[in-house]
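Excluded from the complex is one protein chain; the other protein chains are retained at their positions.
Naming follows writing order (A, B and C), and every chain is counted from residue 1.
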Amino acid sequence: MPDVVFSVDQARSMRDQEVPGHNRWHPDIPPAVTVRPGAEVRVESREWMDGQVVDSDSANDIRDLNLNVNHMLSGPIAVEGAEPGDLLIVDVLDIGPVPQETGPVAGQGWGYTGIFARDNGGGFLTDRFPDACKAIWDFHGQMATSRHIPGVTFTGITHPGLFGTAPTADMLGRWNAREQALIDTAPDRVPPLAMPPEPRDVLAGTLTGADLDRVGREGARTVPPRENGGNQDIKNFSRGSRVFMPVYVPGGLLSTGDLHFSQGDGEITFCGAIEMGGFVDLHIDLIKGGMEKYGVTTNPIFMPGNVEPRYEEYISFIGISVDHENDANAYLDATLAYRNAVLNGIEYLKTFGYTGEQAYLLLCAAPIEGRLSGVVDIPNACCSLYLPTAIFDFDVRPTADGPHRADRGQCAVTT
Amino acid sequence: MPDVVFSVDQARSMRDQEVPGHNRWHPDIPPAVTVRPGAEVRVESREWMDGQVVDSDSANDIRDLNLNVNHMLSGPIAVEGAEPGDLLIVDVLDIGPVPQETGPVAGQGWGYTGIFARDNGGGFLTDRFPDACKAIWDFHGQMATSRHIPGVTFTGITHPGLFGTAPTADMLGRWNAREQALIDTAPDRVPPLAMPPEPRDVLAGTLTGADLDRVGREGARTVPPRENGGNQDIKNFSRGSRVFMPVYVPGGLLSTGDLHFSQGDGEITFCGAIEMGGFVDLHIDLIKGGMEKYGVTTNPIFMPGNVEPRYEEYISFIGISVDHENDANAYLDATLAYRNAVLNGIEYLKTFGYTGEQAYLLLCAAPIEGRLSGVVDIPNACCSLYLPTAIFDFDVRPTADGPHRADRGQCAVTT
Amino acid sequence: MPDVVFSVDQARSMRDQEVPGHNRWHPDIPPAVTVRPGAEVRVESREWMDGQVVDSDSANDIRDLNLNVNHMLSGPIAVEGAEPGDLLIVDVLDIGPVPQETGPVAGQGWGYTGIFARDNGGGFLTDRFPDACKAIWDFHGQMATSRHIPGVTFTGITHPGLFGTAPTADMLGRWNAREQALIDTAPDRVPPLAMPPEPRDVLAGTLTGADLDRVGREGARTVPPRENGGNQDIKNFSRGSRVFMPVYVPGGLLSTGDLHFSQGDGEITFCGAIEMGGFVDLHIDLIKGGMEKYGVTTNPIFMPGNVEPRYEEYISFIGISVDHENDANAYLDATLAYRNAVLNGIEYLKTFGYTGEQAYLLLCAAPIEGRLSGVVDIPNACCSLYLPTAIFDFDVRPTADGPHRADRGQCAVTT
Partner (left out) sequence: MPDVVFSVDQARSMRDQEVPGHNRWHPDIPPAVTVRPGAEVRVESREWMDGQVVDSDSANDIRDLNLNVNHMLSGPIAVEGAEPGDLLIVDVLDIGPVPQETGPVAGQGWGYTGIFARDNGGGFLTDRFPDACKAIWDFHGQMATSRHIPGVTFTGITHPGLFGTAPTADMLGRWNAREQALIDTAPDRVPPLAMPPEPRDVLAGTLTGADLDRVGREGARTVPPRENGGNQDIKNFSRGSRVFMPVYVPGGLLSTGDLHFSQGDGEITFCGAIEMGGFVDLHIDLIKGGMEKYGVTTNPIFMPGNVEPRYEEYISFIGISVDHENDANAYLDATLAYRNAVLNGIEYLKTFGYTGEQAYLLLCAAPIEGRLSGVVDIPNACCSLYLPTAIFDFDVRPTADGPHRADRGQCAVTT
């Protein structure tokens, strides 16, 4: 087991740890620890909402979430000798849920997938599913089951949803400007188009007072992925993967968190994946001048590992960039196309007895593949979604007999 | 070898075949053949441009393509007993290039990938690559190499780019209306937002005279995927896959064509994939009332086969929905995110000595994976592109030594 | 399609071809053709028994087979510049069944798996299954089904069972001596321990008269694999594989044949695999001095391709080197261990309603994996057999409910 360079007591909030993490991007957040190139380290992680969600059959906790606190990140980790223009090599050696005996925290043998309420977060299909819902997943080694979505067992593709280096002050300024410009196009939209800096509930490591206030005013929210990586929610950052992170500030200042026991491509419910606290073991190294050497101007490069769960047979759904309700075309809009593929998948699963909410939660959590199949055939993009058939304990393939419909219960809803 | 129910003499144009195919969608195009449920049949196919592109080192043929002729489809095939609301089961038993000894037609041991000129077709990156280019690919069994993109050998993921059933007259009317509405938002755009019906060069099987004229005026172009399947360009419709096609008109009227020796997710250059003529062997069956049974209102469902080329190691590029040149955000725009992932991949490959055009053509033709990784983290969608490392005859992974840069020639350009 | 350098008219015996092949190993068999390094060629192949087996429901043809004729090989192919000590690079570009319209020959849309009678060939379990049996397999693209073994569909792992270079005269002498020495330990055994040279029915290309007589007296039978490759029956020599063949005589003199539509590890019934005629496309090249460079003193080296059929879930059977009937131990005997694993698999399949013969034929033909799991734990070797569950159209996994037993018919038997 590598040295623990960032430790978390899961019985306490991230803000009450000996060395707290952070929940905004800002170059002035001081490193929690400094490591040398070649180090192998363990980073412990708090689940992204800092423990607001409990193992229960009510979705009230999801409905009432304080969204100002996320994501509770571990770090920053400074790397000796890292300079702007370098690439950090970050190997994900291992990753897992909370290993120690502690309280009933997400990651201690269970995790959750939620549907955000439209009024508090929203999600990919918030117009269809505006109410908060939840599914609790129980972990059995690398397998997950849910009492809220019976008939399904799958192997998790475990990964950190979030992986990022610190931006420069200049980058940060440009992020804030461009996101505010987007918000300004529809400032009253619910859910919002983007999330501006939010001083409430800010956490910036050991910073306090005026420094903390400044991070609150300037710090970028951790929700979107950006040039520094960030909340990419790429399910394939799993065990054995190698990430090449651009370095923008001295030391690189790497942070991670938002661990997912499993997630499908798209993380479609937003509250999202199977969320958990836990740990991630990293090997950290450096390619000096790597950004120029390899033409990297923005975003990480990575290589997935070779122990991702294997599935051979998939049932696949297709969507195109047409608003079918209004018979309107959107020009090569892959987001809309994927949305339709997801909706087609949900309608399919409903014929087996699942509710729409269960199907939506399942497609968020299970290791589905979402592909941009065609993005040039004007005017319609085509996306496809691949659902492994082996995760069901009944035959989910189309046959002449029709679907095996059964009472499949219900997910956790609000009261 | 199953019975040939649609035969093509590759020395002649599709319009000069004994039973010609068609290049528009229209319910009145008469079936070329009728088959029974349970039939196993061979369908021969003309390459999508009906032979306009030759095996040469000039891209003038791409630049000067007559885009009115595509796609030259084989069919329609009527299925006995198929009624609206049924699902056709279509198994892709086998698929391959032109097997017989004939003239120098695409598919006879070679195929092509092109970049359309901005003024004649355009493509995913037409603003970056506005000029016509071409790569010729030589087939070696299931492997492909190109003198225009040296250093690369890969196994093709062979599939029909296009697979569709006939629309009803009502559907056709709605397609035309919604696409015209889109065109009307920018009628002079180059390239256009969509392609309206085009009477010139129309082909509708054996129809002639007023019937043909009507198809010319009303028939939907075959370029976009739509509710009937169509030009989905899903690379995973490969050997062994099973497709469930919605039936909208009596007999179903299945057509196929646009065979691809290989293609990456997105078919990003538009003129696109590795185009070839050839054959596809199908098993055809029926699920009566399948659309309602399985909640299918639009688009096919399918199950990929189990002989897709396997790769274990990938170098992966990430893009987010930011216009980096103008520092502007697009709200959860997966198309833009994938565009950036592709651009990041191209810049990476350029550091090894490829031109941008070569890299663009390569990412179109090789079996890359394109994934919608995150589509909820407002405001930035995140897409990722996975390029198998084993297709290169040099080490394409990032190392401390930097890339192995070499003179890698050039693709075919215009003169 | 590459040039056909060895052509077969499937309506005629191998001995009546324009350029006949051969059915013995001997350095004096003259090359049928000479190719240059770098050549891509097509070799047509006759099924190994030269057409003695027909598509029928009787196994009399298997029972009465003339075993002197096998294997009917295509070649030899001389490679320009190949000298003893070199390695031939042989890429299996493609492989397939008889493509042309011809008579009802094995490979023309169907193939067969047989159980040799104990008195005429025998096999791995000949003491348990002493009578001739047969299953006819129908080809559907890359899939196979059998009316004699209902409930099963699988993707073939197509390969040449036999691939060899010519031995030197000295090697040939040693082969004959060592095999005769083995025969002499039990000269009357049925089935025999080995097969000595057999002048009857010998074929040696264009040789006639005294030359042919000599090959008949001296030529090694093609049944066993030897230092030159030969009848290795390695199922993984499939599409895309690359073989490095040792060169023992000038020109190398490569021969191939015994094409298999599919086979499980071990080819356990001996008459074996799914036998067919067809073609194989090869790319041939040379590593000068490759044997010494890479420490090759005997046997080929090879690299499998990347389009082998993929299965994810297996039901696996285990065997150890114990004679359970007599409660006797054999010291680290992997053959006996695998035999027990096969027997355990057969007993398992019988609980679903298959006859033992059907199960035996299935395990020979389907793409099962057979592994040497432990060969050191004195005194018991441990072997394991992996049967893909997806090939069954019922649930073949153990459950609390017990097996789904059904009437599953019978294979072809003798009359």
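Structural remarks
The definition used in the following text is that contacts are C-beta pairs under 8 Å (C-beta built on N, C-alpha and C of every residue); 3 or more make two chains touch, one makes a residue touch a chain.
Predicted model, so just to flag it, every value in this text is computed and none were measured.
Only one residue from C:9, C:131, C:198 or C:313 touches the chain missing from this view: C:313. Residue C:403 is the one among C:30, C:150 or C:403 that touches the chain missing from this view. In the complete complex, the hidden chain is touched by one of C:29, C:43 or C:383, namely C:383. Seen across the whole complex, the unshown chain contacts subunit A at 1, 40, 91-94, 99, 101, 109, 140-143, 155, 239-240, 281, 283, 305-311, 390. Residues of subunit C in contact with the chain left out of this view: 87, 89, 123-124, 174, 177-179, 181-182, 191-195, 223-227, 229, 231-236, 244, 265-270, 272, 287-290, 293-304, 306, 312-320, 322, 324, 327-329, 331-335, 338-341, 344, 347-348, 350-351, 369-384, 386, 389, 397-400, 402-403.
The omitted chain makes contact with subunit B at the following residues, 310-313, 390.
Assume only the chains that are shown with their structure count from here on.
At the interface between subunit A and subunit B, over half of the residue numbers appear on both sides, which makes the contact a same-residue one. Mean C-alpha position of subunit A lies 50 Å from that of subunit C. Annotation for subunit B: residues touching 2 or more other chains are 306.
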